[in-house]
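What you see is the complex with one protein chain gone and the rest in place.
Entry: subunit A
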Amino acid sequence: MSAHASHAPAPKRSGLWDWLTTVDHKKIAILYLIAGGIFFLAGGFEALLIRLQLMYPESQVVGAGLFNELITMHGTTMIFLAVMPVIFALMNAVVPLQIGARDVAFPFVNALGFWLFFFGGLLLNTSWFLGGAPDAGWTSYTTLALNQYSGRGVDFYVLGLQIAGLGTLIGGINFLVTIINMRAPGMTFMRMPMFTWASFVTSGLILFAFPAITVGLVLLMFDRLFGGNFFNPDAGGNVIIWEHLFWIFGHPEVYILILPAFGIISEVVSTFSKKRLFGYSSMVFATALIGFLGFMVWAHHMFTTGLGAIANTLFGLATMLIAVPTGIKIFNWLLTMWGGQITFPTANLWAVGFIPTFTIGGMTGVMLAVPPADYQYHDSYFVVAHFHYVIVGGLVSGLFAGLYYWWPKMFGKMLNEKLGKWNFWTFFIGFHLTFFPQHFLGLMGMPRRVYTFLKGQDLDVGNFISTIGVFGMTIGTILFLVNVVVSAKGKRAVADPWDGRTLEWTIPSPPPEYNFAQTPLVRGLDAFWIEKMAGNKGMTPAEPLGDIHMPSPSFLPFLMSVGLFIAGYGFMYHNYVVVVIGLLVTFGCMFARSVKDDPGYHIHEDEIEEKGVKA
């Protein structure tokens, strides 16, 4: 209870210990970014090996078995361990600032979400050293993923994703509550910046989509480890159940990924066009509608499963419907730029590059939504090209736009523009070089997930170009890393480097741990811009200056996740002593958290003013 701790001193923690125990959303954002970034490099390296293997026909760079592990781990790592955490990094860094909050609703849970994701990802990746990575594809379809056909790697997939998925789920709940309950006075729902709206809808999707994969993974775990028969046709099991559960999660997951990118693009395009976002209300409506329809279309991944003509027709139609709100968004971005004073710093280059690239991916999506045509495209490189256009050309471009845009706010340093432009152009050209030919490879009949191809089938040139493109993306990624290092010694960022429109630009870069010395009063959409246009220097405060209550740092989230990490190995190796030890650690931490109340601490009024002057 806060009253008990009125004058408790702020706990002083430094170095590693500070990062292991932090519950500050801004630091958790950086943790997500670092961990997600490392997994992104791992997934990228796997992609590089895949493309090297496919550079020439009948090549033996990695061989068939390792190739299967690489494609499985590339997909799984990129989706669950790379782009999701970077999305969470930006959500953590930006959403509380955009709604004028001092922190998220559940700072402790926020830290727990990060550590669960981290240890889940770590568990999954230790499979490389413990008998081989999972090799049943990132979709892990049964019966291929059962014991008869797949090695221990799939156990790592099951348990690693289960732990990481829990972290994502509680992260989603946290952001829903934060956005519903923690908005500053005057910040009504229809005044929220688009990125916050997108994060809100994405969090809702996480909440309702992730439990389906949780159940799917539990069933697969029972089949693999405890003699269950869910997917064993010999004992009455049904493999289609896995497909349904996986895609009931998996399709909303696609929108979980892309909606935050839509939000980022909306912010960036509007800021660098010096215009209010065109059609804000329709943007909100389109975001919510995409979120809703996202749950109605999962079976379009299963057109060739044999669900029947009626089911295929309905799911095909529902899928095409999503093109309507998505089209609304694309036209809104174009009309935001129309007549604006457009400038092209790197952030806006990514955003403007996003729009046509994503539109191509969306268009092939509508092609795939036609069931009879899908019978031809299914499991071909056309599909690979489609989803890389939306996930890399769309989402990763959006994430880069967001990183260049919010980097000054997160780290207090400007990223170098010159390196940034090189980063953009090498990655952008490399991306199109890699994936554009894959459309045609697919149409010419090259199946996905096949480790090599034969000479003289017209597949050589396309595959060769595709591999050359990967080098472009690799150089782009390396340039980004160079940029990060260079910028660390570079120019300090001011509070509002882009002449921004929203609340995060009203406070210093990086923000103090309490974010807002005084909670701001929001008077409309683009709250900061309204004040600027009214000739005000900053926001009107909604409260007097006073002591600020902060939550205490805690080591428990780390320990809780370690417990599950340990128990995961116990399950895999049927060592129940280890399971019990791991679970005892986790439940012991939950017990401690429940019994011992967190009094928090207070930042004193004088200290706030002092820091405010310094910044």
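What we mean here is this: contacts are C-beta pairs under 8 Å (C-beta built on N, C-alpha and C of every residue); 3 or more make two chains touch, one makes a residue touch a chain; residues count from 1.
As a working rule, contacts and distances are computed from a predicted model.
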Listed names "Aromatic-ring-hydroxylating dioxygenase subunit beta", "Phosphocarrier protein HPr", "Phosphonate ABC transporter ATP-binding protein" or "Cytochrome (Ubi)quinol oxidase subunit III", with the criterion being the UniProt name of the chain not displayed: "Cytochrome (Ubi)quinol oxidase subunit III"
Touching the absent chain when the full complex is considered, from A:Asn238, A:Ser282 or A:Thr452: A:Asn238
Candidates A:Leu31, A:Ala136, A:Leu176 or A:Val383 - the one touching the absent chain: A:Leu176
Residue of A:Tyr141, A:Phe222 or A:Tyr573 touching the missing chain in the full complex: A:Phe222
Given A:Phe67, A:Trp138 or A:Phe230, the one touching the chain that is not displayed: A:Phe230
For subunit A, the residues touching the chain missing from this view: 1, 105-106, 109, 169, 173-174, 176-177, 180-182, 207-212, 214-216, 218-219, 222-223, 226-230, 232, 235-238, 241, 244-245, 248, 591, 594-595, 597
